[in-house]
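One protein chain omitted, others in place.
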Amino acid sequence: MSELNNNVDTARAAGTGLTMGAGRLFGVIRAVYGAIPGPLLGLILVCVVFSWLSPYFLTTRNFINIFSQVSEIGIMAAGAALVILIGGIDLSVGAVLAVSLMVNAWLYRDFGVPFVLSTLVGLGVGALVGFVNGILSTYGRIQPFVATLATMSACSGIALFVTNGGPVTGFPEWFTALATIRVAGIPLEMIILVSVYLAVAFWLNFRPTGRALYAIGGSEEVARLSGIDTQKVKILVYVIAGLLAALAGLILGARLDSAHPTAGAGDLLSVIAVVVIGGASLSGGSGGMFGTFIGLLIIGVLRNGMALLNVSPNLQPVVIGVAIIIAVMLDRRSQR
Amino acid sequence: MSELNNNVDTARAAGTGLTMGAGRLFGVIRAVYGAIPGPLLGLILVCVVFSWLSPYFLTTRNFINIFSQVSEIGIMAAGAALVILIGGIDLSVGAVLAVSLMVNAWLYRDFGVPFVLSTLVGLGVGALVGFVNGILSTYGRIQPFVATLATMSACSGIALFVTNGGPVTGFPEWFTALATIRVAGIPLEMIILVSVYLAVAFWLNFRPTGRALYAIGGSEEVARLSGIDTQKVKILVYVIAGLLAALAGLILGARLDSAHPTAGAGDLLSVIAVVVIGGASLSGGSGGMFGTFIGLLIIGVLRNGMALLNVSPNLQPVVIGVAIIIAVMLDRRSQR
Amino acid sequence: MFDAAHSEPGLVCRKIVKSYGSIEVLKSVDLTLRPGTVLGLIGENGAGKSTFNNIIAGVVAPSGGEMVLDGAPYAPQSPSDALARGVALIHQEIRLLPELSVAENLFLGRLPMRGGRVDRASMEEQSHAVLARLGMRIDPRRRVRGLSMARQQGIEIAKALLRDPRYIIFDEPTASLGEADAALIFEQIYRLREDGAGVIYVSHRLDEITTLADHVACFRDGNKVAEWHRMPVAKQDLINAMVGREFTFEHHAPQPSGDRIAMRVDGLGRDGAFGDISFTLRQGEILGFAGLVGAGRTDVVRAIAGADRADTGTIEVDGVKVHAVSPKAAIAAGIVMVPEDRKGLGLNLDRAAAANITLPWERTLQRFGMIRPSDVSEMGGAQRDRFDIRGRMGLPVGSMSGGNQQKVLLAKWLVREPKVFIVDEPTRGVDVGAKMAIYEIIRGLAASGIAVIVVSSELEEVLGLSHRVLVMSEGRQTGILDRKDATPESVMALAVGGKAVRPQLEPSA
Partner (left out) sequence: DSKPVIGVSVADQKSLFYIAAVDGMRAAAEDLGYELNVQAANNNSRQQIDQVNNLLVQQIGALVFISQDSTAAAAGVKAANRSGVPVIAVDQRPETGSGDLVTYIATDSVKAARDLCTWMFGQMGGKGQIAILKGVLGSTAEIQRTQGCEEALAAHPDIEVVAIQTANWDENEAFKATQNILTAHPDLDAVFGESDAMSLGAAKAARQAGRTDLISVGIDGFPTQLKAIQEGLTQATMAQIPYTMGYMAVEQAVKVINGEGGDIPELQYQDAVLVTGDSVGGVNAADFYGPAANNM
């Protein structure tokens, strides 16, 4: 009975003279709308529009394209989401991608270091930069924005410096072949992307250290008084972010069979945007991997769809801007 | 007596066997060190190093260069400082610079609108974008990062769209002449820069609306409960930021005698960096115009000094990164 | 439309309703406040007192009902509307801007101007005057950060007084104050009443209500369940109305403590804060910390619990030396502390109550390397039942009433049995029923052999609970009294003891 009343109320609130049946339908729609988590609604809307406008949008091949196009940004965004969750920010991700890949390629080519070893060193460089970010923003008591701005600057310089600005080509065959490998029709990079998200999401939801991130982001002092070693956890988060950026670099290197010192430089804003569109707050404590993944797909689908429609490159940024606003407006959770 | 004890304590704390006199000297140095506001110390250090390394650094002409080199970033940073003070962020400044200048140049060249009028329209565009930023992040309840990311994207698209990506040249002579005018040996842009800072600082310190920014940044809820119309003030702040970005665009247009749709695109990070190096916290409520000005000079002097020393372009970012860390570390206020 | 009563001066509220979603927080409340009187408002935690006050002060909009102020309809859209009509509210939670000066906090939203600039001189002068009226000597130019809770509460009151309100609401102003500071506030209330203002006074300290109020209303579950227009009223009647049944106070003496030493603190100190703190604590013993507000009790217990470092001294638990360099180390050694500021230090208000409770214990919750949400809610549910917490454990703690938040905070620290349990101001802002429940919890802990330290500004509380009372003054330990020797007089004598040692001057900003 009360449910019925509810529906009637809703219908009345909508200011229409609907019959009982229509009111019930409206209530169902509202319930479905309410049940879908925030940014997903924006994604669905974008997808509906594009599949209506372009016959190529809803094809398997195009979906695989979308995933592979967002793979590096997506992997970096997974790390960025963690950093943002603890109320920090990491501006160095793009530069870390570049420097780790350049060091890797440089050691392999100019010093004949075995590729597996040089790759490990490259990943180590990523982790090291993350460690420095962590130390500076905890024990160094420097705002993460400033600390990571400094390491970003330093890393982009070092990436240029090792080869004096030149790119490096000629990775091992087997490595570049990874970029085209498909497992059951799914490209490896897509598998890596999804695995990273699943692993991070598991950590964040089911492991004590991962769960501590929410506590730290909510209130660092409360977390500290609750016996969490906040400094250690924060440093770990920056290390993970650095490692993931280096991993993204590897994927990029395999795809292009080359290492560019300026690779990743333009990705920074996209990476942070993905996390924030996914519903995270830059002040920390809220957000998660599901939202980030949706944010990633919103950006990926928008870019892909406009390319399919051959929208003028001059207009694309305008459409993206408007679409971001609409997508976020649909997210009622962000409206608090 | 207690002061004396203090000095002795200090000397002892320094772990040295200093005599009383040296202890006193040490105390004086410490007192001076303590009295200098934070980031200024970093600036002084950077200046001392450069004047020691380069004979050209300490010349009037070079100082005028430094000021004129930071003028647009500085003017944009004044607006960004206000936005950051209320706990917001404005990613659109660079794009606003571009779009306001392009609209101005486009109206003037393609429609024969009198230049003074087209300039007013250009400034109006800046204010309008700021207004949209403000509305979206207050009544629209969208995080400022997302709202201004969207307007940034839209503005950079519109800047390209009006002339289909082409730059515009040929401003009136008298306008470009402004770029080389000097009043008592001081370039006009330097006068404008300093005036903007003084005006904003006055507003922030002595006018109720300006003071309200600190309250809003400290706690919006407290400000609202105290009867401050927080929404209105926040919108005003974004409008000011937009206007200042458009003003920076005018200075750039006069200097380069051209309007470029991608002008200002690379300035965003520098603008925010200036504010944050100047001691502001991205979570709002702290910072001010003096600190921002010092932050501006730190960035300006670093870039200028390294050019004078002929540091390899690839190494410059590394040095800048390290210098930022050192400059900020010297700021004891940020160490809380 | 309006009956004759409306032409009389006063604030008349009729059928005030407030609901959050499907939850009705206020269910049709009628209440009238006359000028020149004090209306005492009582009720259990979560009864809806603060919500009612917020509606009157324009902070939240009612879902239904109407208000009439001095004969004219009154529907404030914002706090500034309310202030413009002469209605001011002193919030239950302190709401000041720590980075701004005291003077600026006082004048926030209406800074005085002269010659196009903010008139700092007159602002500071007026601030000085109003603070002096409240017996507070604070430099108006210093920042609020670093001021004790009591002083911040005083500033909140000064801020409201500066508006010259005709109707003023005090929502638990004395919750964080000692008796001396509370007396200053009462003086102000008497003065306001004499000047013809209408005052609403909310408190869980019923003695305050019986002394101050001319008229008392009691809320329960969003309804006004009782009203007394004639004073005096017996305290027991108030309690019965609040709780909704016969409720008896029992003041039983604590059970005797054990013999084994649980904790030994020797010569604990930190430069500029406190020093020479030495005591032993037996298993099952409750040690009270008494002293004037700002005596440094919180600093001491924070150092013991690893929240701040100590420069000198040693701590032993069960004969083993503890290096309490961090809360983590202290917890591992069996020392837990419930901090005094539940909003800033104790709980994460945006997170679910269950997640707050499990936070320190998640490592022990793991099964097969993972923490399952069901285990979290199970632990939350168990603690809810154990401590009689009213509210959904899956909702953010911030949406619970103050008393229930306090219970969540205690529950968080009592998931596992500690060796030493420290509570700082355990009953701040808690209703009588909950207060008794918390006392029972503390006594029960002691009875099970846990050593307990209770820090409280309510002398009655310290004396009623403790086996022994440690008294502090100006950061020094001035004495430890046995239960039989601890009287209000003997404790106060020690509490003011070391006064001359520390200069009374304000630290400048």
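We just call them A, B and C in the order they show up, numbering each chain from 1.
Here is the rule we use: a residue touches a chain if its C-beta (ideal position, glycine included) is under 8 Å from a C-beta of that chain, and two chains touch if they have at least 3 such contacts.
Here the structure is a predicted model, which is why all the values come from computation and not from measurement.
Within the whole complex, touches from the chain that is not shown fall on A, B. The omitted chain makes contact with just one of the residues A:113, A:308 or A:322: A:308. Residue-level contact of chain B with the missing chain is found at 56, 59, 61-62, 65, 68-69, 72, 160, 165-167, 169-170, 179, 252, 255-258, 260-263, 266-267, 303-304, 307-308, 310, 312-314.
Taking the complete complex into account, residues 54, 56, 59, 61-62, 65, 68-69, 72, 110, 160, 164-169, 179-180, 252, 255-258, 260-263, 266, 303-304, 307-310, 312-314 of chain A touch the chain not shown.
In this section, only the chains that are shown with their structure count from here on.
Among the inter-chain contacts, the highest number of C-beta pairs connects A-B. One simple way to say how far apart two chains are is to compare their mean CA positions; for chain B and chain C this gives 43 Å. Counting partner chains per residue, chain B shows two or more touched chains at no residue at all.
Shared interface positions of chain C, i.e. residues touching 2 or more other chains, are not present. Residue ranges of chain B in contact with chain A, taken from their complex: 89, 91, 136, 140-143, 145-147, 149-158, 160-161, 164-165, 269, 272-273, 276-277, 281-283, 312-322, 324-325, 328-329, 334-336.
For chain C in complex with chain A, the touching residues are 305, 307, 326-328, 330-332, 337, 339, 344-348, 350-351, 355, 359-360, 362-363, 365-366, 369-373, 412.
Listing the residues of chain B that touch chain C in their complex gives 205-208, 211-212, 214-215, 218-219, 221-229, 285-286.
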